Structures are given as C-alpha cells and as structure tokens.
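In this view, the complex is presented without one of its protein chains, the others remaining in place.
After this line comes chain A, so read on.
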Amino acid sequence: MKALVAVKRVIDYNVKVRVKADQSDVDLSNTKMSINPFCEIAVEEAVRLKEAGVINEIVVVSIGDKSCQEQIRAALALGGDRGIQVECATAPSALDVARILANIQQQEQADLLLLGKQAIDSDNNQTGQMLAALLNCPQATCASAVKIEGNQALVTREVDGGLLTVSMPLPAVITTDLRLNEPRFAALPKIMQAKRKPLAVQNLAELGITLTDDVKLLAVNAPAERQGGSKVASVDELIDKLRNEAKVI
C-alpha cells in the first residue's frame, strides 16, 4: 500500500507575522519557514502506518520553488521514502493545488492521500476536499484517529459534543487535525540519510497544468493595535464604563 502525503512550506508558527509596508503580502524575507504543522501530522501518521506494516511506501509532495525542497527533506527525515517537488514560482490557489495533486495521484496511484486539514498561512481548509472531488474518491476531513482495515479506512473526527467515526473504501483522502498525533523529532542520522533519498522535480508544463489563478490576493492588513487598558477606582465606575463607554451591558 502506498501513501501520498502533501506538505506545504509556510512561515514558522513561532514567527510573528509582519505585513509588508505596501500591504501586498506578508513579509517572508529571511524568516524561518517550516512544514505546515498539520502537514507534519500527516507525515507522522503515514510513518506510523508504515511502521505498523500497513503501508510500504510514503511519497512526499510539495509545490513551490526550490526552497520547498527543504520541507520535503524534513519530511523524508521523519520517515518519507521519496519526494516530488512540483516547480511553481507563484503561490497557487487551493483549487490549483488540488488539481496538481490530482495529477500527481494519476501517476502515483496511491491508496491513501494524507493532507493537513489546512495550512496555517492561508487557513483555507479546502484543498483536501477539492482533491477528493477531482479524484471522485471518498474523503474524511479533520481526522483525530485513523485506522486501516483491509481496504477500508476508519476515520474518527472530533465533532461538537463527541466523536464521529466514518468508514470509507480506499483510495481515499484524509485530512489531519491537531490531535491525530504528535510528530516525532528527526534524529541526526535520519536527517543525513534524507539528503540522499530520491527527490524528483516536475514542472507544471510536464504535468499539463496551467494555473487558473482563480483567487487574487488584494491586500493584507495587520490587525488593529490593541488599546491600552486603564484602572478604575470602583465597581460603579466599571459598570458605568461597561455600559456607556464599551456599551457591552
């Protein structure tokens, strides 16, 4: 059984995001970039399934310029077997990403497509769903537990007030939620080995894909600065302020 795992290169979650002065985008110059945490959980899940003997090959794919090879290598250090970088100079929309991944799936014929539920930069939570639609295969989003039994995937999802478990035949798309697992640390020897694992580069023309650019980024605005607080002398003053200034009661 083969798993295809998509990883996205995003600004590291520790970095305070800064908007460019012209508001055209977020400033990424020389900031630390990492695998999107949800994608990392997808990689970890694939590795655990491989360790459990359920799957035997993990293919890691990322879309972007050469720099995203860093994230592919990081995923290979966690336990991926080989990588594919789809060369793409611009940031494609969710639908374009799904189209590219669907195309890769045509080549790879993986049984399990594991994706993060969303990326922490664009927060779309769309790609996995679109990919399942394009492939006309079942999907289970926001997985908090995954079990493979024969040709069926049992996926547990956290819903309001409880857990929902769905079952679906493979091949299928699963997107991962935060509590599915806790990704491991990459050990030094594995990082070294990962540098020698195969990594193929494909370009959009080879895949026969023209980006639709169906979503345009108009502007990015920083949130309003928080106003300083003030101390009140009495409960009465507080109530007065809540009622007349903040108008919340």
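The rule is simple: a residue touches a chain if its C-beta (ideal position, glycine included) is under 8 Å from a C-beta of that chain, and two chains touch if they have at least 3 such contacts; residues count from 1.
By our rule, contacts and distances are computed from a predicted model.
For the omitted chain of this complex, the UniProt record lists the protein as "Electron transfer flavoprotein-ubiquinone oxidoreductase", which is one of "High-affinity branched-chain amino acid ABC transporter permease LivH", "ABC-type Fe3+ transport system substrate-binding protein", "Aspartyl/glutamyl-tRNA(Asn/Gln) amidotransferase subunit C" or "Electron transfer flavoprotein-ubiquinone oxidoreductase". Note that of A:1, A:15, A:54 or A:170, the residue touching the chain absent from this view is A:15.
Among A:82, A:147 or A:184, the one in contact with the hidden chain is A:184. Residue positions on chain A in contact with the hidden chain: 12, 14-16, 18, 21, 29-32, 182, 184-185, 187-189, 191-192, 228, in rising order.
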